[in-house]
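Complex shown without one protein chain; remaining protein chains in place.
For clarity, chains are labelled A and B in written order, and residue numbers in each chain start from 1.
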Amino acid sequence: MTDVFNIGLALLLLGLAAWTIVTRELFVAVVGFIAYGLLSTLVWVQLHGIDVALTEAAIGGGLTGVLLIGAAGRLRNSAVALNLEVPSMQVRWLAGVVSAAVSIALGVCVLALPDPAPTLAHEVAANIADTGVGNPITAVLLAFRSMDTLLEAIVLLFALLGVWSLAPDQSWGGRPGLRQQVDPNGILAYAARVLPPLGIIVGTYIFWVGADHPGGKFQGATILAAMWLLVMMAGLADAPPISRTWLRLGLVAGPLVFIAIGLLGLYTAGDFLGYPPGFAKPLIVAIELALLPSLTLVLGLLLLGAPQRGTPP
Amino acid sequence: MSTLIDVLALAAIAAGSFFFLAGTVGLLRFPDTLTRLHALTKADNLGLGLIVFGLLLQVDSVLAGLKLLCIWLLVLLSGACVSQLIALNTRRGDVRR
Partner (left out) sequence: MAEFLLMAAGFVLAMVALGLVRILRGASAADSMMAVQLFGTGGIAALLLLGAATGEAAVIDVALTLALLAAFASFAFVKAAGDAAGQDAKVKSDT
C-alpha cells in the first residue's frame, strides 16, 4: 500500500515538474512550482524527515513561491523582450540531454549506495546528551556543525546585499517596493489584521519547540517574515528604508552574536564555536534567540526586493 | 469503546474525502468561474473539517487536538478571505469588459 502511494506521488511529482517547465503562462508556472513544493513536503514526510518537510513547506512552498510571484509580476511588462530571448532548438535539446544525464547519474549513485548506507547518525545519537537538546537535527545544526549554520546566516546577508545592489543609484537607501494602494476597510486589510497575531504565536512556538522536536529558528523566522510581509502587502505598514540604523543593526546582530559566542568558545572550550561542558544548551538558546530576528528581517527584505522609492533625507 | 471511536473516525474521514470528491467534481463541471470558486471553497473546507474531526478522535494529547482545530479555523478564515478577493477580481474583470 505504501509502495503504491509512493509510486503515485513520484509520478505526480514528475508530471507536475514537466508541466511547470512546458507551460507558457508565467503565473501558471509559478502555481506549478508552489504545488511542487507541497508535493515535496509530502515526500519528506514519507522519508521521515520532518524537519526538512517543515522547511520545505515554509520556504520551498510559501516564501519562494511568493518570490516567484513577485518576479512574474515584474516580468509581465517585458513579455515581448522575454519572447525574443528564447534559446534555439539545439540549445534546448542540449539542456534537456544534460538534465537527463545528471538525473540518471544521481539515480545510479543513490541506488549504488551500500546497504546500510554510511551514516554518522550513531555518533550523533551517542553524543547528543552533551548538547542538552533532544532534536538530533538541532544538535547537528547548532552544536556539531555550527560552523555551517554561521556561514549560512552570513551568506543570507550577502544575498540581501546582492539584491540591494540592484537598486538604481538615486533610490539607494530608500524604501523597497511600491507603496501599496489597498482599501483599509477591505478584506485583505482585515486578513492582515487577524492573521499576524496568530502567525506570531505559531512562529514563536515553532522556534521554541525546535530544541526537542522538529522546528527551529529558520522555520520560525520564515513564518514571522511571512506575517510581516502580509501586513506590508495589505498596506497596514510601509516597508522600512534600508538606510535605517535599527534595520542594519538588526540584520547583523544575529551573526555577530554567533561569532562572539564562537570566539568565547576559544577561551572556555579551546575551539572556535566550542561549548564548555554544561553550558551547551544556554549557549545554543542564546544563538537561536539572536538569530531569529535577524533571519526574519533578512527573509522579509529579500522578498521586498531592491529599494525603489526616493532617498530619505 | 475504542472500536466505536475508530469507526466514527473512519466514517468522518470517509465523509471528508467524499466532500473533496464533490468539490473536485464541481470544479470540473460547473460552467462559471464564480460557481467553481463556490464549489472549491465550500466543499473543500467542509471536507477538511470532517477529516480534522476524524483525526481529533485519534489524537494523543490535548495540545495536538488544539493544533488540529487551529489549523482548520486558519484554513477556514483564509479560505473565506481569499475566495472573496478572487470573486471581487473576477467581477471587476467582467464589469470592465
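Keep in mind that, in the parts below, contacts are C-beta pairs under 8 Å (C-beta built on N, C-alpha and C of every residue); 3 or more make two chains touch, one makes a residue touch a chain.
Since we're looking at a predicted model, the values are computed, not measured.
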Candidates A:12, A:124, A:236 or A:264 - the one touching the absent chain: A:12
Interface residues of chain A (partner: the chain not displayed): 1-2, 4-5, 8-9, 12, 16, 19, 23, 25, 27-28, 30-32, 34-35, 38, 41-42, 45-46, 48, 50, 53-54, 57-58, 61-63, 65-66, 69-70, 72-73, 76, 188, 191, 195, 198-199, 202, 206, 209, 213-215, 219, 222-223, 226-227, 229-230, 233-234
Positions on chain B contacted by the hidden chain, ascending: 6, 10, 13-14, 16-17, 20-21, 23-24, 27-28, 33, 36-37, 40-41, 44-45, 47-48, 51-52, 55, 58, 60, 64, 67-68, 70-71, 74-75, 77-79, 81-83, 85-86, 89-90, 92-93, 96-97
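Simple rule for what comes next: only the chains that are shown with their structure count from here on.
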Distance between chain centroids, defined by C-alpha means - chain A, chain B (Å): 28
Residue numbers on chain B that touch chain A, as the complex places them: 70, 74, 77-78, 81, 84-85, 88
For the chain A and chain B complex, residues of the former touching the latter: 187-188, 190-191, 194-195, 198, 202
